[in-house]
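Missing here: one protein chain of the complex. Every other protein chain is in place.
Our next item is subunit A:
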Amino acid sequence: MKKVKIYVTLRESVLDPQGSAVMGSLHKMGYAEIEDVRIGKYLELMVSDDARDIDALVNEMCQKLLTNTVIEDYRFEIEEAVSQ
């Protein structure tokens, strides 16, 4: 079994109000050196070993459902899943 870790982030051109709110809080707490905060999503998929080309599969799923490419970028890593 493989574990696919997908990181979804808002594209740089898209305002991230959630990130801005968190940065405001960090500044109030005294962390003045923080220059930007962006908040994204992390998804984990467990994929069976007999799956066809995992790269193609994950790209397809990201474009069809998991991300909205109008506003989001994604990247992913594939690793061997550790058996429980």
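Worth pointing out:
Rule of thumb we're sticking to: a residue touches a chain if its C-beta (ideal position, glycine included) is under 8 Å from a C-beta of that chain, and two chains touch if they have at least 3 such contacts; residues count from 1.
In this text, contacts and distances are computed from a predicted model.
When the unshown chain is looked up in UniProt, the name that turns up among "Glutamyl-tRNA(Gln) amidotransferase subunit A", "glutamine--fructose-6-phosphate transaminase (isomerizing)", "Phosphoribosylformylglycinamidine synthase subunit PurQ" or "Carbohydrate ABC transporter permease" is "Phosphoribosylformylglycinamidine synthase subunit PurQ".
Touch with the chain omitted from the figure is made, among A:Ala32, A:Met46, A:Leu65 or A:Val82, by A:Leu65.
Interface with the hidden chain, as seen from subunit A, comprises residues 13-15, 17-18, 21, 64-66, 68, 70-71.
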